[in-house]
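Only one protein chain is missing; all other protein chains are in place.
On to chain A.
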Amino acid sequence: MLPCSWGLWRSAIHTLKTFRASPSARGLCIPTRAVCDAETIFALSSGHGRCGVAVVRVSGPASSMVLRNMAGLTQALPPPRTALLRRITDPKSKELLDRGLVLWFKGPHSFTGEDSAEFHIHGGPAVITAVLQALGSLEGVRPAEAGEFTRRAFHAGKLGLTEVEGLGDLIHAETEAQRRQALRQMDGELGRLYQDWSYRLKRCLAHVEAFIDFSEDELIEDGVLNQVDSSVRQLETEIERHLKDERRGERLRTGVQVVIAGATNAGKSSLLNTLCKNNTHTQSMTHCRANPHFNGQPCMSALSHTPKYAFFLMTKSLFLMVEQADLTLVVVDSTQLPPDPQLVAAFLQQHLSTVLPSPEAGMTAASDKVLLVLNKSDLVPEEQRERTEGELRERPGLPPACFLSCSTSTGLEDFLTVLQSRVKTLCGDPLSGAPSLTQARHRAHLQQSVQALNQYHQYRDQDLALAAEGVRLALTHLGRITGRVGAEEILDIIFRDFCIGK
């Protein structure tokens, strides 16, 4: 039984057609069709995580350009819907990214009804990230929003009922997953950073809007705008700085968790301080001592130049158990090692089993989850150290060991190299999430946000409506990350901050 009557449906159709036929919209100021063309979007269409083949989909008018650029097709495009094995290169640097299959779909015979292309590439996170980044660097191409492919397909009338049902469920699930991911992100320091920007931007906008909508009759003075000027400038600087420090965001988001474990006085705190080159953490570390065997420490602190983040993650990881950590640094006091190098391996094996919660952890750790740090190497005779080192190098089943002196920094370089390569591997592990996609999206929006803020300064004295447009646009882009901001929210701030009485 139909839930609606046909009469209205017919009238709806009529209205719909009327809308489409509207000639007035072709009036003076409405831009030409060419400008209205949809943007080209891309996304990783296969699931996240470790997989054999990953599919990256591109849809929109620039798809053929993308295909030509990425797959080095200077001449004709491949016949539609035919797989072609190509070298996939970065269009800017011409660097080889992967070899994979490319497919070309000429609109309207595609999922979205638009020109589309697909890249079937190897499923490694490094490859996926590289391809997505290369795509993002192309003019007029941007990462897709959630559900955007489906939406386009829908608008093109490409979906049947079952497909919509299935895709709807998928979108729902994706939305759920994204929501959870977003929550996780927003919970962290990065989330707070974005929210803070969003809040400040909202205030800026509210104050500009108040100045536009009310200042003539109200007691809203020019000083309001001066405040906005400096706030906008500061926001710009902060976002730009954030964008420049590319890798920080990545690590923050994925947050590789590192635990420094070891017996009392083995030098855990000294190690952390050495890594941070900063003693401000000592205080919070006393909390860490609550656990006699290991302190929870994130590797963030080791690599980030911003102590703020380190501090945050550190306190968060107080309760982190070694088994949940991505990487454990087991600190051993070198002076406690047996003088006979032959016995060192057995000693360390024994030591690991006491420090690590389960013996298996120690064993698997041998592969990539544990690093041994033999601290206070300056207190051990040089000869003994060298011999021990040689001994340990040939010992399978033991994690890599580094001699290090926190007090003299001897061996620090070597240790950092080992640590960094370990962390790098971990960051590329798809099991730790698929950061590249959201990250690329965030970057794109932040960049657009900064550009938009530029418009504020450009028009500040010439045309406040256009200047405000810049702030609005910036907020829209930021809102794609932190959540949409409606006109009502801006009005709420206006009425809270100003007495509007006319």
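Convention: a contact is a pair of C-beta atoms (placed from the backbone, for glycine too) under 8 Å apart; a residue touches a chain by one contact, two chains touch by 3 or more; residues count from 1.
By definition in this document, contacts and distances are computed from a predicted model.
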Absent chain [UniProt protein name; select from "Sodium/potassium-transporting ATPase subunit alpha", "Cytochrome b-c1 complex subunit 7", "Mitochondrial tRNA translation optimization 1" or "Origin recognition complex subunit 4"]: "Mitochondrial tRNA translation optimization 1"
Contact partner of the left-out chain, one of A:Leu201, A:Ala266, A:Leu453 or A:Ile490: A:Ile490
Sites on chain A contacted by the missing partner chain, in the whole complex: 2-20, 22-25, 27-31, 35-36, 38-39, 146-147, 150-151, 154-155, 157, 159-161, 164-165, 167-169, 171-172, 174-175, 209, 211-219, 459, 462-469, 483-484, 486-488, 490-491, 494-495, 499-502
